[in-house]
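One structure is given below, represented as structure tokens, and several questions about it will come after.
Removed from the display is one protein chain of the complex; every other protein chain stays in position.
Going in written order, the chains are labelled A, B and C, and every chain counts its residues from 1.
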Amino acid sequence: MTFPWLTTLIVVPALGAVLTALVPRGLEVTAKKLALFIALVTAVLTVIATVAFVRNGEPVQFVEQYAWVESFGVYWALGADGISISLIALTGVITPIVLTAMWREAEAERRNPKPFFALVLLLESMLIGAFAAKDVLLFYILFEAMLVPMYFLIGLYGGPQRRYAAVKFLLYNLLGGLIMLAAVIGLYVQAATQGRGTFLLADLVALDIPQSTQWWLFLGFMFAFAIKAPLWPFHTWLPDAAAEATPANAAYLSGVMDKVGTFGMIALALPLFPAAARDFAPAIVVLAVISILYGALLAIGQTDMKRLIAYTSISHFGLIVLGIFALNSQGAAGATLYMVNHGLATVALFVIIGFMIVRRGSRFVADYGGAAQPAPVLAGSLLFAGLAALGLPGLAPFVSEFLVLVGTYSRYRLAGVLATVGIILAALYILLLYQRTMTGPARESTAGFPDLRRRERLIVAPLVALLLALGFFPKPLLDVIGEGVQPVLAEVDVGDPEPLVPAAEGTVP
Amino acid sequence: MTLGEIGEQTVSTAGGVFSAAWLLIVFPLIGAAALLLGSRRLDRAYGVLGCMAPLASFVVAAALFVAMLGREPEQRAISVPLYDLFAVGDYQVGVGLLVDQLSIAFSLLITGVGSLIHVYSIGYMAHDENRQRFFGYLNLFVAAMLLLVLADDYLVLYVGWEGVGLASYLLIGFWQHKDSAAVAAKKAFVVNRVGDFGMSLAVMSMVVVFGTTAFAGVFPAAADASEGWLIAIGLLLLLGACGKSAQFPLQSWLLDAMEGPTPVSALIHAATMVTAGVYLVVRSAAIYAGAEPAQTAVVVVGTITALMGAIIGCAKDDIKKALAGSTMSQIGYMMLAAGLGPAGYAFAIFHLLTHGFFKAELFLGAGSVMHGMNDEVDMRRYGGLRTVMRTTYVTFAAGYLAIIGIPPFAGFFSKDSIIEAAFANNFVAGLGALVGAGITGFYMTRVMLMTFFGERRWAPDAHPHESPSVMTVPLWILAGLSLVGGAALLYVGGGIVQWLEPVTGEEHVELGIPVWAMTLVILAVVLVGVAVAWQIFGRQPLPVTAPAGSPVTVAARRDLYGDAVNEAVFMRPGQYLTRSLVYVDNRGVDGAVVGTASAVGQFSSRLRRWQTGFVRSYALSMLAGAAVVVIAMLLVRLP
Amino acid sequence: MFAQAVEAAGHTGEAVVFWSTAPIAVLSALGLVVARKAVHGAMFVAVTMICLAILYFSLEAPFLGVVQIVVYTGAIMMLFLFVIMLIGVDVSDSRVETIRGQRVAAVLAGIGFGLLLVAVAANALVSEAAGMAAAQPEGNVAAIADRIFSRHVWVFEVTSALLITAALGAMVLTYRERLFRRPSQRELAVARFRRGGTAASPLPSPGVYARHNAVDTPALLPDGTPSELSISPVLVARGTVRPAEQEAAQIEQLEQQVVELTGEPLDESTRERP
Partner (left out) sequence: MSPTPYLVLASILFTIGGTGVLLRRNALVAFMSVELMLNACNLAFVAFARMHGDIDGQVAAFFVMVVAAAEVVVGLAIIVTIFRTRRSASVDDASLLKL
């Protein structure tokens, strides 16, 4: 028996959440420090696990399986493939950053920061669990349970409309989750009629489900994932939630938590229902393309910075979904890499916008202007994060975006072309934001803008470093992801399109 | 070991000095990182720090060049693989450098002219408090540009391509406290992105068609690909080139880009970056070889832009914008030549290099004038400067003679070659190029006359003075290059045509008339342009405020309505679309959801009345429920 | 033959018991529903329960029959009665239905549900009773005890926990926390005088007559009028107060009798006049 990495990664933050919650009143700073310490420990553990994973080289590792409810075939089954481990690493790395970013936000609003820190740790534990789950019911439970901490995070710490946003968030996601529950049960029934009733992913993938049944079950799963991801037209909860939540929380929401949706698509929906995935792929590609363009156009039209970033996320999630349903290795690997990269870029954007909001006390673009002069480092950070988000080559999201587009283009030409239009729009929304907030003559409102402080630089620095590193050297991560994506694609069994012109003899392999 | 073929030569692996080619890019990258991330204390040594990197790169480039000279002409293409970027499925991309005749020529231009402009900037930017950042951006630009020309894979090229776009954005908006600069920077980036749209699609199409984007994979296989795909890729690459090189219809950003500091205009928006489109077309010779319509499109775009830029240049009173129009026009020439296929590739590069010399010279000269005139850019406020700024005047004149093509200045050789090749290929293109040459004579003479001759129309507080030597030395060097560069490139050794032949291929077309006759005709047309300008601007005093002018002048002043068209066709409908979509999202999509929610809420509040709170009502419904269950059990007869 | 006869006799006996108790049970159950006073309802229920206890006996469940009487009728119904006393034994419920349609709906639902149940029970595929003889060879109590303490011991333990919880719950629910200090007797007296309105002295005792002295007879004041304060208002409400005039009228008669018996005239000074 090897070291139970995944259970450890789930338990440590969960335990940390409990410990943080138990810190007595009046010791808020201790609670924050404790939570941050736990988050850092988890981050270190995820990094070690990831490195161990990469060095080992097996496609699926850290497998753990214990019977949970044996009579229903429910297992505490965990395992990491390339897709899981990269998202787990993302979660592990982002959490301490988000906590550090929240350090002062909570104080500014004079609310007790302890629950925020405890809830984020709890959420982290659930996220890692969902990414590692190899049992459909376990995944479902975590998928739904993580709504609860996020509901409180939005509802307790958000802006003036936070209750509305929190309820909207919860209702939307619950609706999706319930429909998914029906599909999960349907899946179990399928398994039961074909032999042993089980929720174990590997057994369910091996089932031979009739096509029409696959359709319904696939739609059930996809509905939940499309809401979580979020895909047009199920997206309207995200702008509200992101706008009302604190920037750090919005970062965690769209940077990490929403990835569960796209993760579910590639890790569950595709291998479980390959035939349905093939049948529905064109329709979903259409929705994804609409998401890309629609999100980008709406981002251009926003006046609220946080809403703007939320809409860019919708656009980027469109790209991720597009890559997944291109059903080839470039698209799928690119989409998975994009999940990681979008996490980094969006968190950076939200966090930096949070710094701006702390300084000015407003989230509206019109209240800023000319801030680059008093605060050049802040401006530079915003520009850097923005450039990453718009897919500037050399920064991490570019490689993933390009792979997604290549994958799509090689199968759906028109969709590929339309999705590429998104890169023009991306430049518009990011640069308009930068131009309106940072450039121009210095204004009274931004005259006294302090530049980034030490803590804030500490938050931005690792994000910048990661975005650069993954931009110029994505190979190690992409190799791992490629390994993870391969079995999924083998299950869907579509195969990459061959190049039209076979490679000439004598070229470099 | 051979690594396949590019152009008509085999590619060999790196060895010796070539394996250090990566230093070329790394030096300016380190410089940029040090200047941008380093502490403010580096500011004191900004000049040395800023110039060290491009000079070091220049030394490396020169060393590579010398090493390349020592090899057989067919062995001069050297591949320097660095590391694997990624491998997904069957598609893999490695970061590597391709050092061959074409890329080394570019490298020398970029690092050479780049170094001179860096040195010049020491003086020009001496009083700017953000000069450290400025040099950081410049170094970043040099690194990106070198990556662009040295990459051996279209995807890596694209990284450099966007890198220079970013540097351009940062530098145009360098004085970001000016709204106009910020807007211009954003416009440049966005318009470039439209070009990148084509560029991305071209690269993606290559993956679809060839399964690879490496030069070594694409070029040999290009001959086997269907013509339709080649035309598509060719046109998409052209779209990318149009964006970067400010060719019609994506030309509008270049004139606004003059908001940046003048050395930037010289380095990026005249000598190097804007020529990247030409490089791209020439580099993709193998693709255009099988796509005749795409080539024609290149010629058409080049010709239109050459004339457009020239016409715009005629009407501008802003000296930098006049020169920017000229840059558009000259790059149009290069594109035109590049569209002619193997017959014109070498001439395109030849003109590109000489243009790099004299246009940098002209911009730096203009910068020098501005430096002396309190950053005044309106030529109607100049006049009679030849006596107070002698060095600038003399060196500017060298650039002037070079651009209008007076022998033996550099432009004469390169432009003549292009016009001749154009005539040999297509009469209309040739005629366009010829007319363009005439207009060039006109507007450059206008610039010259308005700036250095005539009476002094200076602003009252202007005290023109010569620039410091740190600025004039680069002017002298560039003036020298403008004088001898053309002849040297054409005749020293085998000349540039022969040098590039392994990369671009060779095709000789016969001109209908003798070469000397053609040369005379061109010279005559140019002289007519000069004479007309003299007639208008040299012989009578110039009003300080611009006269209304003819409709043509007005149109030219407004960049031939390029911006107006963009605004009417893209911006306004775009804004309308965005605004209406925001409305639709709030009211339509979200409205549907919220509407459903409130409908459920209303239904529930109706239903709520059933909840009387009386235990006995609840008991009644329980009893009814029990009855229903019993009935259901009876009906189903559960075991 | 004999066995059959015994069985038949058993059957007949059982039928007699059943048909004589069942109607009583049903009628007194209906009585519960219609009785206006809770006390009457409680009595009706007790009757029903006793009937059921009898039926238990005839169903070969003597233990349950005894428990039914002891626990249900004896303990639980007593508890009900206590509460009824607490709440007010003389309150009778109003017959007016306050929830619209409730009565009609309840009656309809009751009849419908009853018919349904009866139909189900009557049509159920039941076998002839197997009898308890085999199940309780050592007697009913022993069999139940055996089963409770073996197979159902867990349930039994849980039930005991439930009982304790219930007892605690009842105590907690009925415990009235004293929010203020209990006033001393002195304070109560002071408060009473402050309040005024009532006599400072104790209320007058009821009338004392030679013939008849009881709480339902008012005392006579010196002027011969009856004192309202001397009788409990409860009795007044019930209307069971004897009028004092009646007693006064009898006084003459009494005097006469006394004189006749003793032969001495009465002392005029001690006479009371109504």
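FYI, a contact is a pair of C-beta atoms (placed from the backbone, for glycine too) under 8 Å apart; a residue touches a chain by one contact, two chains touch by 3 or more.
As the structure is a prediction and not an experimental result, all values here were calculated from the model.
A.B. asks: By the document's own contact criterion, which visible chains does the hidden chain reach in the full complex?
C.D. replies: For the complete complex, the undisplayed chain touches B, C.
A.B. asks: Determine which one of C:170, C:188 or C:203 touches the chain that has been left out.
C.D. replies: C:170
A.B. asks: So which of C:136, C:217 or C:230 would be touching the chain we can't see?
C.D. replies: C:136
A.B. asks: Which parts of chain C face the unshown chain closely enough to count as touching?
C.D. replies: Chain C touches the missing chain through residues 11, 14-15, 18, 22, 25-26, 29-30, 32-33, 35, 38, 41-42, 45, 48-49, 52, 55-56, 59-61, 63-64, 67-68, 71-72, 75-76, 79-80, 83-84, 86-87, 93-94, 98-99, 102-103, 105-107, 109-111, 113-114, 117-118, 120-122, 124, 126-136, 140, 143-144, 146-148, 152, 155, 159, 162-163, 165-167, 169-171, 173-174, 176.
A.B. asks: In the full complex, which bits of chain B touch the chain not displayed? Write them out.
C.D. replies: 608, 611-616, 619-620, 623
Methods note: only the chains that are shown with their structure count from here on.
A.B. asks: Which of line, ring, star, complete and other names the graph you get from chains that touch?
C.D. replies: line
A.B. asks: Taking every chain's C-alpha mean, which one sits closest to the mean of all protein C-alpha atoms?
C.D. replies: A
A.B. asks: Please work out the Cα centroid separation of chain A and chain C, and write it as a whole number of Å.
C.D. replies: 71
A.B. asks: Could you please state the distance in Å, as a whole number, between where the Cα atoms of chain B are centred and where those of chain C are centred?
C.D. replies: 104
A.B. asks: Pull out every residue in chain A that's touching 2 or more other chains.
C.D. replies: As it turns out, chain A has no residue touching two or more other chains.
A.B. asks: Provide the residue numbers of chain B that touch chain C in the complex, in ascending order.
C.D. replies: Per the touch definition, chain B meets chain C at residues 612, 614, 616-617, 620, 623-624, 626-627, 630-631, 634.
A.B. asks: Looking at the complex, which residues from chain B come into contact with chain A?
C.D. replies: Contacts found on chain B: 2-4, 83-91, 94, 133, 155, 158-159, 161-163, 166, 169, 173, 176-179, 181-183, 185-186, 189-190, 193-194, 196-197, 200-201, 203-205, 207-212, 214, 216-217, 220-221, 224-226, 229, 574, 577-579, 581-582, 585, 589-590, 593, 597.
A.B. asks: Within their complex, state which residues of chain C touch chain B.
C.D. replies: Residue list for chain C touching chain B: 99, 102, 105-106, 109-110, 112-113, 116-117, 120.
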